[in-house]
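What you see is the complex with one protein chain gone and the rest in place.
Here is chain A:
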Amino acid sequence: MKNFVEIIQSSINDTLGSWIYLLPEISLAFIFILMIIADLFWAKRIKNLVAIIAVSGLFIVFLEVIDQFILIPPQGVVLFSAMIKLSTAAIWYKVLITISGLLVLLFSLRDFQLRNTEKGGSEYYSLVLVVTLGLNFMVMAQNLLMIYLSIEFVSVCSYILAAYLTGNKRSEESGMKYALFGAVASAVMLYGMSLLYGFTGTLDITNQAFYNGLASINLMSASVALLLTLAGLFFKISAFPMQVWVPDVYEGAPTPITAFLSVAPKVAGIALLITFIRAVNSGGSPSGSVFLASTENLLAALAIITMTIGNFSALWQTNVKRLMAYSAIGHSGFILMGVAAYSMTGQKAILFFLFVYALANIGAFLVIGYFSNVFHSEELEDYKGMGMKYPLVSVAMVIFLVSLTGLPPTAGFVGKFFIFSAAIEAYMLGGNVLLLIMVVFGVVNTVVSLFYYFKIPLNLYLRKAKTEISLDKGNLLFSVIIIVLALFTLFLGVFPNKLIGLINF
(Lines give C-alpha, C1' and ligand atoms only; values in the text may rest on other atoms or scores of the structure.)
Protein backbone atom coordinates (compact mmCIF):
# COMPACT_ATOMS: atom_id res chain seq x y z
CA MET A 1 0.00 0.00 0.00
CA LYS A 2 2.82 2.38 0.86
CA ASN A 3 4.42 1.57 -2.46
CA PHE A 4 1.19 2.49 -4.19
CA VAL A 5 1.01 5.90 -2.49
CA GLU A 6 4.54 6.63 -3.65
CA ILE A 7 3.65 5.77 -7.24
CA ILE A 8 0.63 8.06 -7.13
CA GLN A 9 2.67 10.90 -5.66
CA SER A 10 5.43 10.62 -8.23
CA SER A 11 2.98 10.44 -11.11
CA ILE A 12 1.09 13.49 -9.85
CA ASN A 13 4.36 15.41 -9.61
CA ASP A 14 5.28 14.28 -13.10
CA THR A 15 1.93 15.44 -14.47
CA LEU A 16 2.08 18.82 -12.74
CA GLY A 17 5.61 19.36 -14.04
CA SER A 18 4.57 18.53 -17.59
CA TRP A 19 1.86 21.15 -18.10
CA ILE A 20 4.24 23.98 -18.87
CA TYR A 21 5.51 22.16 -21.96
CA LEU A 22 2.01 21.78 -23.33
CA LEU A 23 1.27 25.49 -23.66
CA PRO A 24 0.48 25.54 -27.42
CA GLU A 25 -1.89 22.60 -27.14
CA ILE A 26 -3.68 24.06 -24.11
CA SER A 27 -4.04 27.37 -25.94
CA LEU A 28 -5.49 25.57 -28.95
CA ALA A 29 -8.08 23.89 -26.74
CA PHE A 30 -9.00 27.22 -25.12
CA ILE A 31 -9.28 28.97 -28.47
CA PHE A 32 -11.53 26.18 -29.68
CA ILE A 33 -13.89 26.67 -26.71
CA LEU A 34 -13.74 30.43 -27.14
CA MET A 35 -14.70 30.07 -30.79
CA ILE A 36 -17.73 27.95 -29.98
CA ILE A 37 -18.92 30.43 -27.35
CA ALA A 38 -18.27 33.38 -29.66
CA ASP A 39 -20.21 31.65 -32.40
CA LEU A 40 -23.17 31.14 -30.05
CA PHE A 41 -23.44 34.66 -28.67
CA TRP A 42 -21.76 37.27 -30.85
CA ALA A 43 -21.49 35.82 -34.35
CA LYS A 44 -24.62 37.67 -35.55
CA ARG A 45 -23.35 41.06 -34.48
CA ILE A 46 -19.74 40.89 -35.65
CA LYS A 47 -19.13 39.52 -39.10
CA ASN A 48 -16.38 36.89 -39.50
CA LEU A 49 -15.76 36.90 -35.74
CA VAL A 50 -14.97 33.18 -35.55
CA ALA A 51 -12.56 33.35 -38.46
CA ILE A 52 -10.74 36.29 -36.90
CA ILE A 53 -10.40 34.45 -33.57
CA ALA A 54 -9.15 31.36 -35.42
CA VAL A 55 -6.48 33.17 -37.42
CA SER A 56 -5.22 35.32 -34.54
CA GLY A 57 -5.37 32.38 -32.12
CA LEU A 58 -3.38 30.13 -34.42
CA PHE A 59 -0.85 32.90 -34.86
CA ILE A 60 -0.40 33.10 -31.06
CA VAL A 61 -0.01 29.32 -30.97
CA PHE A 62 2.63 29.60 -33.68
CA LEU A 63 4.61 32.03 -31.51
CA GLU A 64 4.26 29.68 -28.54
CA VAL A 65 5.56 26.77 -30.59
CA ILE A 66 8.57 28.85 -31.65
CA ASP A 67 9.11 29.72 -28.00
CA GLN A 68 9.44 26.03 -27.15
CA PHE A 69 12.79 25.89 -28.94
CA ILE A 70 14.27 27.88 -26.05
CA LEU A 71 12.22 26.10 -23.39
CA ILE A 72 13.40 22.54 -23.86
CA PRO A 73 16.86 21.00 -23.31
CA PRO A 74 18.61 19.69 -26.45
CA GLN A 75 17.80 16.03 -25.78
CA GLY A 76 14.10 16.78 -25.38
CA VAL A 77 11.74 16.18 -22.46
CA VAL A 78 9.54 13.15 -21.75
CA LEU A 79 6.16 14.22 -20.43
CA PHE A 80 3.13 12.68 -18.69
CA SER A 81 4.80 9.40 -17.66
CA ALA A 82 6.28 8.77 -21.12
CA MET A 83 3.02 9.43 -22.97
CA ILE A 84 4.58 12.12 -25.17
CA LYS A 85 8.05 13.40 -25.85
CA LEU A 86 8.81 16.95 -26.85
CA SER A 87 12.04 17.02 -28.85
CA THR A 88 13.52 19.61 -31.19
CA ALA A 89 12.48 17.51 -34.18
CA ALA A 90 8.90 17.39 -32.89
CA ILE A 91 8.87 21.18 -32.53
CA TRP A 92 10.00 21.54 -36.15
CA TYR A 93 7.14 19.33 -37.29
CA LYS A 94 4.78 21.38 -35.13
CA VAL A 95 6.04 24.60 -36.73
CA LEU A 96 5.33 23.16 -40.15
CA ILE A 97 1.85 21.99 -39.14
CA THR A 98 0.96 25.34 -37.59
CA ILE A 99 2.17 27.27 -40.65
CA SER A 100 0.11 25.10 -42.98
CA GLY A 101 -2.87 25.48 -40.65
CA LEU A 102 -2.54 29.28 -40.81
CA LEU A 103 -2.24 29.29 -44.60
CA VAL A 104 -5.29 27.05 -44.92
CA LEU A 105 -7.34 29.28 -42.62
CA LEU A 106 -6.46 32.33 -44.72
CA PHE A 107 -7.26 30.30 -47.83
CA SER A 108 -10.68 29.32 -46.43
CA LEU A 109 -11.59 32.93 -45.65
CA ARG A 110 -12.14 33.72 -49.30
CA ASP A 111 -13.05 30.33 -50.74
CA PHE A 112 -16.19 30.63 -52.84
CA GLN A 113 -17.71 27.25 -52.03
CA LEU A 114 -17.15 27.54 -48.29
CA ARG A 115 -18.64 31.03 -48.16
CA ASN A 116 -21.79 29.81 -49.82
CA THR A 117 -22.68 26.77 -47.73
CA GLU A 118 -25.95 26.89 -45.86
CA LYS A 119 -24.14 26.01 -42.62
CA GLY A 120 -21.89 29.03 -42.52
CA GLY A 121 -18.23 28.75 -41.74
CA SER A 122 -17.88 28.88 -37.98
CA GLU A 123 -17.82 25.12 -37.29
CA TYR A 124 -15.35 24.78 -40.09
CA TYR A 125 -12.76 27.06 -38.52
CA SER A 126 -13.05 25.40 -35.12
CA LEU A 127 -12.60 21.97 -36.72
CA VAL A 128 -9.43 23.09 -38.51
CA LEU A 129 -8.02 24.15 -35.15
CA VAL A 130 -8.98 20.84 -33.57
CA VAL A 131 -7.24 18.94 -36.37
CA THR A 132 -4.14 21.05 -35.72
CA LEU A 133 -4.36 20.12 -32.04
CA GLY A 134 -4.58 16.41 -32.87
CA LEU A 135 -1.66 16.68 -35.27
CA ASN A 136 0.45 18.38 -32.60
CA PHE A 137 -0.12 15.40 -30.33
CA MET A 138 0.58 13.01 -33.16
CA VAL A 139 4.13 14.28 -33.68
CA MET A 140 4.89 14.00 -29.97
CA ALA A 141 3.21 10.64 -29.24
CA GLN A 142 5.39 7.95 -27.66
CA ASN A 143 2.77 5.53 -26.42
CA LEU A 144 0.45 3.26 -28.38
CA LEU A 145 -2.58 4.72 -26.59
CA MET A 146 -1.50 8.25 -27.46
CA ILE A 147 -0.77 7.26 -31.06
CA TYR A 148 -4.23 5.72 -31.46
CA LEU A 149 -5.96 8.63 -29.75
CA SER A 150 -4.25 11.31 -31.80
CA ILE A 151 -4.74 9.50 -35.11
CA GLU A 152 -8.44 9.02 -34.41
CA PHE A 153 -8.69 12.63 -33.22
CA VAL A 154 -7.34 13.84 -36.55
CA SER A 155 -9.28 11.34 -38.66
CA VAL A 156 -12.73 11.94 -37.21
CA CYS A 157 -12.43 15.71 -37.61
CA SER A 158 -11.07 15.34 -41.15
CA TYR A 159 -14.08 13.25 -42.19
CA ILE A 160 -16.37 16.11 -41.20
CA LEU A 161 -14.19 18.64 -42.97
CA ALA A 162 -14.09 16.59 -46.18
CA ALA A 163 -17.87 16.31 -46.19
CA TYR A 164 -18.40 19.91 -45.12
CA LEU A 165 -20.19 21.15 -48.24
CA THR A 166 -23.67 19.76 -47.62
CA GLY A 167 -25.63 19.74 -50.83
CA ASN A 168 -22.52 19.23 -52.90
CA LYS A 169 -22.56 15.66 -54.19
CA ARG A 170 -18.81 15.37 -54.63
CA SER A 171 -18.01 16.60 -51.14
CA GLU A 172 -20.49 14.16 -49.57
CA GLU A 173 -19.11 11.28 -51.58
CA SER A 174 -15.54 12.10 -50.65
CA GLY A 175 -16.55 12.36 -46.99
CA MET A 176 -18.19 8.95 -47.04
CA LYS A 177 -15.28 7.27 -48.76
CA TYR A 178 -12.82 8.90 -46.40
CA ALA A 179 -14.83 7.89 -43.33
CA LEU A 180 -15.23 4.25 -44.41
CA PHE A 181 -11.61 3.78 -45.48
CA GLY A 182 -10.35 5.63 -42.42
CA ALA A 183 -12.46 3.63 -39.98
CA VAL A 184 -11.26 0.34 -41.49
CA ALA A 185 -7.63 1.51 -41.31
CA SER A 186 -7.95 2.55 -37.69
CA ALA A 187 -9.72 -0.71 -36.74
CA VAL A 188 -6.89 -2.70 -38.33
CA MET A 189 -4.39 -0.53 -36.48
CA LEU A 190 -6.19 -1.07 -33.16
CA TYR A 191 -6.04 -4.83 -33.63
CA GLY A 192 -2.33 -4.64 -34.43
CA MET A 193 -1.72 -2.50 -31.35
CA SER A 194 -3.58 -4.96 -29.13
CA LEU A 195 -1.33 -7.74 -30.43
CA LEU A 196 1.77 -5.62 -29.81
CA TYR A 197 0.56 -5.00 -26.28
CA GLY A 198 0.02 -8.73 -25.79
CA PHE A 199 3.49 -9.59 -27.07
CA THR A 200 5.37 -6.98 -25.07
CA GLY A 201 3.22 -6.18 -22.03
CA THR A 202 3.76 -2.45 -22.43
CA LEU A 203 2.21 0.36 -24.43
CA ASP A 204 5.26 2.59 -24.21
CA ILE A 205 7.12 2.05 -27.47
CA THR A 206 10.35 3.64 -26.26
CA ASN A 207 10.48 1.23 -23.31
CA GLN A 208 13.22 -1.37 -23.66
CA ALA A 209 10.65 -4.05 -22.76
CA PHE A 210 8.81 -3.22 -25.99
CA TYR A 211 11.78 -4.01 -28.17
CA ASN A 212 12.87 -7.02 -26.10
CA GLY A 213 9.37 -8.50 -26.17
CA LEU A 214 9.14 -8.14 -29.95
CA ALA A 215 12.62 -9.48 -30.56
CA SER A 216 12.09 -12.54 -28.39
CA ILE A 217 8.97 -13.90 -30.13
CA ASN A 218 8.59 -15.55 -33.51
CA LEU A 219 9.54 -13.09 -36.28
CA MET A 220 6.40 -13.99 -38.24
CA SER A 221 3.97 -13.06 -35.46
CA ALA A 222 5.91 -9.92 -34.66
CA SER A 223 5.80 -8.78 -38.27
CA VAL A 224 2.05 -9.44 -38.54
CA ALA A 225 1.42 -7.26 -35.50
CA LEU A 226 3.79 -4.56 -36.76
CA LEU A 227 2.31 -4.55 -40.26
CA LEU A 228 -1.24 -4.26 -38.94
CA THR A 229 -0.17 -1.30 -36.79
CA LEU A 230 1.73 0.32 -39.63
CA ALA A 231 -1.37 0.07 -41.84
CA GLY A 232 -2.98 2.89 -39.86
CA LEU A 233 0.10 5.06 -40.29
CA PHE A 234 0.33 4.29 -44.00
CA PHE A 235 -3.28 5.40 -44.36
CA LYS A 236 -2.37 8.79 -42.90
CA ILE A 237 0.61 9.30 -45.20
CA SER A 238 -1.19 7.69 -48.18
CA ALA A 239 1.49 5.09 -48.82
CA PHE A 240 1.00 2.12 -51.10
CA PRO A 241 -1.55 -0.39 -49.80
CA MET A 242 -3.64 2.38 -48.20
CA GLN A 243 -3.59 5.00 -50.95
CA VAL A 244 -6.83 4.19 -52.80
CA TRP A 245 -8.89 6.81 -50.96
CA VAL A 246 -6.66 9.72 -51.95
CA PRO A 247 -7.90 10.67 -55.46
CA ASP A 248 -11.60 10.65 -54.64
CA VAL A 249 -11.26 12.42 -51.31
CA TYR A 250 -8.89 15.07 -52.65
CA GLU A 251 -11.08 15.78 -55.65
CA GLY A 252 -14.34 16.06 -53.75
CA ALA A 253 -13.30 17.86 -50.58
CA PRO A 254 -13.34 21.68 -50.44
CA THR A 255 -10.06 22.94 -51.98
CA PRO A 256 -8.63 24.44 -48.73
CA ILE A 257 -9.23 21.12 -46.99
CA THR A 258 -7.54 19.25 -49.82
CA ALA A 259 -4.53 21.51 -49.39
CA PHE A 260 -4.56 20.87 -45.65
CA LEU A 261 -5.02 17.09 -45.93
CA SER A 262 -2.25 16.79 -48.48
CA VAL A 263 0.26 18.46 -46.19
CA ALA A 264 -0.42 18.50 -42.45
CA PRO A 265 -1.52 14.88 -41.70
CA LYS A 266 1.27 13.67 -43.95
CA VAL A 267 3.84 15.65 -41.95
CA ALA A 268 2.51 14.29 -38.65
CA GLY A 269 2.23 10.76 -40.04
CA ILE A 270 5.85 10.82 -41.18
CA ALA A 271 6.96 12.09 -37.77
CA LEU A 272 5.03 9.26 -36.12
CA LEU A 273 6.41 6.70 -38.57
CA ILE A 274 9.95 7.80 -37.74
CA THR A 275 9.25 7.47 -34.00
CA PHE A 276 7.80 4.03 -34.56
CA ILE A 277 10.60 2.76 -36.82
CA ARG A 278 13.14 4.04 -34.34
CA ALA A 279 11.40 2.24 -31.47
CA VAL A 280 11.27 -1.02 -33.43
CA ASN A 281 14.97 -0.63 -34.18
CA SER A 282 15.64 -0.65 -30.44
CA GLY A 283 15.54 3.00 -29.51
CA GLY A 284 17.77 4.50 -32.16
CA SER A 285 20.79 2.20 -31.81
CA PRO A 286 20.51 0.08 -34.94
CA SER A 287 23.30 -2.33 -34.00
CA GLY A 288 21.92 -5.80 -33.46
CA SER A 289 18.29 -4.96 -34.18
CA VAL A 290 16.31 -7.87 -35.57
CA PHE A 291 14.06 -5.65 -37.61
CA LEU A 292 16.53 -3.19 -39.13
CA ALA A 293 17.02 -5.00 -42.45
CA SER A 294 13.35 -5.91 -42.79
CA THR A 295 12.02 -2.42 -42.03
CA GLU A 296 14.52 -0.94 -44.45
CA ASN A 297 13.52 -3.36 -47.19
CA LEU A 298 9.81 -2.91 -46.50
CA LEU A 299 9.99 0.88 -46.59
CA ALA A 300 12.18 0.90 -49.69
CA ALA A 301 9.80 -1.44 -51.53
CA LEU A 302 6.79 0.62 -50.45
CA ALA A 303 8.53 3.83 -51.51
CA ILE A 304 9.15 2.41 -54.99
CA ILE A 305 5.58 1.15 -55.42
CA THR A 306 3.97 4.28 -53.97
CA MET A 307 5.79 6.77 -56.17
CA THR A 308 5.41 4.66 -59.29
CA ILE A 309 1.65 4.28 -58.79
CA GLY A 310 1.20 7.95 -57.96
CA ASN A 311 3.22 9.37 -60.81
CA PHE A 312 2.04 7.02 -63.54
CA SER A 313 -1.65 7.36 -62.64
CA ALA A 314 -1.31 11.13 -62.70
CA LEU A 315 -0.35 11.05 -66.37
CA TRP A 316 -3.88 10.79 -67.75
CA GLN A 317 -5.83 13.00 -65.36
CA THR A 318 -7.94 15.84 -66.66
CA ASN A 319 -9.07 17.29 -63.34
CA VAL A 320 -6.38 19.44 -61.74
CA LYS A 321 -7.29 18.52 -58.17
CA ARG A 322 -7.21 14.82 -59.04
CA LEU A 323 -3.87 15.30 -60.76
CA MET A 324 -2.50 16.96 -57.64
CA ALA A 325 -3.88 14.08 -55.55
CA TYR A 326 -1.87 11.55 -57.54
CA SER A 327 1.15 13.80 -57.35
CA ALA A 328 0.67 13.84 -53.55
CA ILE A 329 0.83 10.03 -53.56
CA GLY A 330 4.01 10.24 -55.61
CA HIS A 331 5.49 12.64 -53.09
CA SER A 332 4.65 10.27 -50.24
CA GLY A 333 6.85 7.79 -52.06
CA PHE A 334 9.69 10.29 -52.16
CA ILE A 335 9.34 11.03 -48.45
CA LEU A 336 9.28 7.27 -47.70
CA MET A 337 12.62 7.09 -49.52
CA GLY A 338 14.00 9.38 -46.84
CA VAL A 339 12.42 7.30 -44.08
CA ALA A 340 13.84 4.09 -45.56
CA ALA A 341 17.28 5.67 -45.57
CA TYR A 342 16.68 6.82 -42.05
CA SER A 343 19.80 8.07 -40.35
CA MET A 344 20.47 11.39 -38.69
CA THR A 345 20.99 13.12 -42.02
CA GLY A 346 17.87 11.25 -43.13
CA GLN A 347 15.64 13.03 -40.67
CA LYS A 348 17.08 16.41 -41.62
CA ALA A 349 16.53 15.64 -45.30
CA ILE A 350 12.95 14.54 -44.62
CA LEU A 351 12.19 17.68 -42.66
CA PHE A 352 13.59 19.97 -45.34
CA PHE A 353 11.75 18.05 -48.06
CA LEU A 354 8.50 18.32 -46.10
CA PHE A 355 9.00 22.08 -45.76
CA VAL A 356 9.48 22.68 -49.47
CA TYR A 357 6.71 20.22 -50.32
CA ALA A 358 4.32 22.03 -47.98
CA LEU A 359 5.16 25.44 -49.47
CA ALA A 360 4.79 24.31 -53.07
CA ASN A 361 1.75 22.09 -52.54
CA ILE A 362 -0.28 24.61 -50.54
CA GLY A 363 0.73 27.23 -53.08
CA ALA A 364 -0.45 25.10 -55.99
CA PHE A 365 -3.77 24.41 -54.29
CA LEU A 366 -4.14 28.13 -53.56
CA VAL A 367 -3.80 28.82 -57.28
CA ILE A 368 -6.37 26.12 -58.01
CA GLY A 369 -8.66 27.77 -55.45
CA TYR A 370 -8.00 31.18 -56.99
CA PHE A 371 -8.97 29.96 -60.46
CA SER A 372 -11.96 28.05 -59.17
CA ASN A 373 -13.17 31.25 -57.47
CA VAL A 374 -12.91 33.05 -60.81
CA PHE A 375 -14.40 30.56 -63.26
CA HIS A 376 -15.78 27.81 -61.00
CA SER A 377 -14.00 24.94 -62.64
CA GLU A 378 -11.13 22.64 -61.82
CA GLU A 379 -10.88 20.99 -65.23
CA LEU A 380 -7.64 21.26 -67.14
CA GLU A 381 -9.64 22.21 -70.26
CA ASP A 382 -10.80 25.44 -68.68
CA TYR A 383 -7.29 26.56 -67.79
CA LYS A 384 -6.58 27.24 -71.46
CA GLY A 385 -5.23 30.70 -72.10
CA MET A 386 -5.55 31.86 -68.51
CA GLY A 387 -1.83 32.54 -68.23
CA MET A 388 -2.17 35.80 -70.13
CA LYS A 389 -5.21 36.94 -68.17
CA TYR A 390 -3.80 36.28 -64.71
CA PRO A 391 -0.05 36.68 -65.26
CA LEU A 392 1.23 36.92 -61.68
CA VAL A 393 -0.68 33.94 -60.35
CA SER A 394 0.17 31.81 -63.36
CA VAL A 395 3.86 32.53 -63.03
CA ALA A 396 3.63 31.55 -59.37
CA MET A 397 1.86 28.32 -60.38
CA VAL A 398 4.72 27.50 -62.75
CA ILE A 399 7.20 28.09 -59.92
CA PHE A 400 5.27 25.75 -57.61
CA LEU A 401 5.08 23.04 -60.27
CA VAL A 402 8.79 23.35 -61.07
CA SER A 403 9.47 23.00 -57.35
CA LEU A 404 7.22 19.93 -57.09
CA THR A 405 9.00 18.36 -60.04
CA GLY A 406 12.32 19.10 -58.39
CA LEU A 407 14.14 21.25 -60.91
CA PRO A 408 16.54 24.08 -60.05
CA PRO A 409 16.42 26.97 -59.14
CA THR A 410 13.55 26.14 -56.78
CA ALA A 411 13.49 24.64 -53.31
CA GLY A 412 12.11 21.35 -54.61
CA PHE A 413 15.41 20.61 -56.32
CA VAL A 414 17.35 21.02 -53.07
CA GLY A 415 14.81 18.90 -51.18
CA LYS A 416 14.98 16.06 -53.66
CA PHE A 417 18.76 16.33 -53.79
CA PHE A 418 18.96 15.88 -50.00
CA ILE A 419 16.61 12.88 -50.06
CA PHE A 420 18.58 11.21 -52.86
CA SER A 421 21.92 11.86 -51.19
CA ALA A 422 20.58 10.51 -47.87
CA ALA A 423 19.50 7.32 -49.66
CA ILE A 424 22.89 6.98 -51.37
CA GLU A 425 24.63 7.55 -48.05
CA ALA A 426 22.54 4.83 -46.40
CA TYR A 427 23.47 2.52 -49.27
CA MET A 428 27.15 3.27 -48.77
CA LEU A 429 26.90 2.57 -45.04
CA GLY A 430 24.63 -0.47 -45.07
CA GLY A 431 25.17 -1.90 -48.55
CA ASN A 432 21.48 -2.68 -49.14
CA VAL A 433 21.02 -2.91 -52.93
CA LEU A 434 17.30 -2.19 -52.68
CA LEU A 435 18.16 1.36 -51.58
CA LEU A 436 20.12 1.87 -54.80
CA ILE A 437 17.23 0.51 -56.89
CA MET A 438 14.98 2.92 -54.98
CA VAL A 439 17.14 5.88 -56.00
CA VAL A 440 17.02 4.79 -59.65
CA PHE A 441 13.24 4.59 -59.45
CA GLY A 442 13.18 8.01 -57.81
CA VAL A 443 15.04 9.56 -60.72
CA VAL A 444 12.81 7.84 -63.30
CA ASN A 445 9.72 9.04 -61.45
CA THR A 446 11.00 12.59 -61.37
CA VAL A 447 11.23 12.52 -65.16
CA VAL A 448 7.72 11.04 -65.43
CA SER A 449 6.31 13.71 -63.13
CA LEU A 450 7.61 16.37 -65.50
CA PHE A 451 5.13 15.23 -68.13
CA TYR A 452 1.97 15.69 -66.11
CA TYR A 453 3.04 18.78 -64.17
CA PHE A 454 3.80 20.59 -67.39
CA LYS A 455 0.36 19.89 -68.77
CA ILE A 456 -0.82 22.78 -66.58
CA PRO A 457 1.58 25.50 -67.87
CA LEU A 458 0.99 24.13 -71.38
CA ASN A 459 -2.71 24.83 -71.03
CA LEU A 460 -2.15 28.10 -69.24
CA TYR A 461 0.16 29.65 -71.83
CA LEU A 462 0.28 27.82 -75.13
CA ARG A 463 -3.36 26.95 -75.77
CA LYS A 464 -5.96 29.47 -76.83
CA ALA A 465 -8.85 30.21 -74.51
CA LYS A 466 -12.18 28.74 -75.59
CA THR A 467 -14.19 31.86 -74.95
CA GLU A 468 -13.32 35.50 -74.85
CA ILE A 469 -15.63 36.43 -72.01
CA SER A 470 -14.10 38.93 -69.67
CA LEU A 471 -13.76 37.37 -66.23
CA ASP A 472 -13.84 39.13 -62.90
CA LYS A 473 -10.64 39.92 -61.14
CA GLY A 474 -9.20 37.40 -58.74
CA ASN A 475 -8.95 37.84 -55.04
CA LEU A 476 -6.27 40.16 -53.69
CA LEU A 477 -5.60 38.19 -50.47
CA PHE A 478 -5.03 35.02 -52.49
CA SER A 479 -2.63 36.72 -54.88
CA VAL A 480 -0.59 38.14 -52.01
CA ILE A 481 -0.25 34.76 -50.25
CA ILE A 482 0.49 32.98 -53.54
CA ILE A 483 3.25 35.43 -54.46
CA VAL A 484 4.78 35.29 -50.99
CA LEU A 485 4.84 31.48 -51.11
CA ALA A 486 6.36 31.52 -54.59
CA LEU A 487 9.07 33.93 -53.44
CA PHE A 488 9.82 31.66 -50.47
CA THR A 489 10.09 28.67 -52.79
CA LEU A 490 12.59 30.50 -54.96
CA PHE A 491 14.47 31.86 -51.95
CA LEU A 492 14.90 28.41 -50.38
CA GLY A 493 16.05 27.12 -53.75
CA VAL A 494 18.81 29.70 -54.00
CA PHE A 495 19.76 29.88 -50.31
CA PRO A 496 18.80 26.50 -48.80
CA ASN A 497 21.33 27.05 -46.01
CA LYS A 498 19.09 29.67 -44.40
CA LEU A 499 16.72 26.87 -43.37
CA ILE A 500 19.20 23.97 -43.14
CA GLY A 501 21.34 26.04 -40.79
CA LEU A 502 18.36 26.48 -38.46
CA ILE A 503 17.48 22.77 -38.43
CA ASN A 504 20.16 21.44 -36.13
CA PHE A 505 19.36 18.63 -33.76
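Of note:
Basically, a residue touches a chain if its C-beta (ideal position, glycine included) is under 8 Å from a C-beta of that chain, and two chains touch if they have at least 3 such contacts; residues count from 1.
FYI, contacts and distances are computed from a predicted model.
The listed options are "Maltose/maltodextrin import ATP-binding protein MalK", "NtaA/DmoA family FMN-dependent monooxygenase", "NADH-quinone oxidoreductase subunit K" or "ABC transmembrane type-1 domain-containing protein", and the UniProt record of the chain not shown names that protein "NADH-quinone oxidoreductase subunit K". The residue touching the chain not shown here, chosen from A:Gly101, A:Gly121, A:Gly175 or A:Pro256, is A:Gly175.
Considering the whole complex, the residue from A:Ser27, A:Ser87, A:Thr202 or A:Ser479 that touches the absent chain is A:Thr202.
In the complete complex, the hidden chain is touched by one of A:Ala51, A:Val65, A:Leu114 or A:Val188, namely A:Val188. Considering the complete assembly, chain A touches the hidden chain via residues 144-145, 148-149, 152, 155-156, 159-160, 163, 166-167, 169-170, 172-177, 179-180, 182-184, 186-188, 190-191, 193-195, 197-198, 201-203, 247-248, 251-252, 322.
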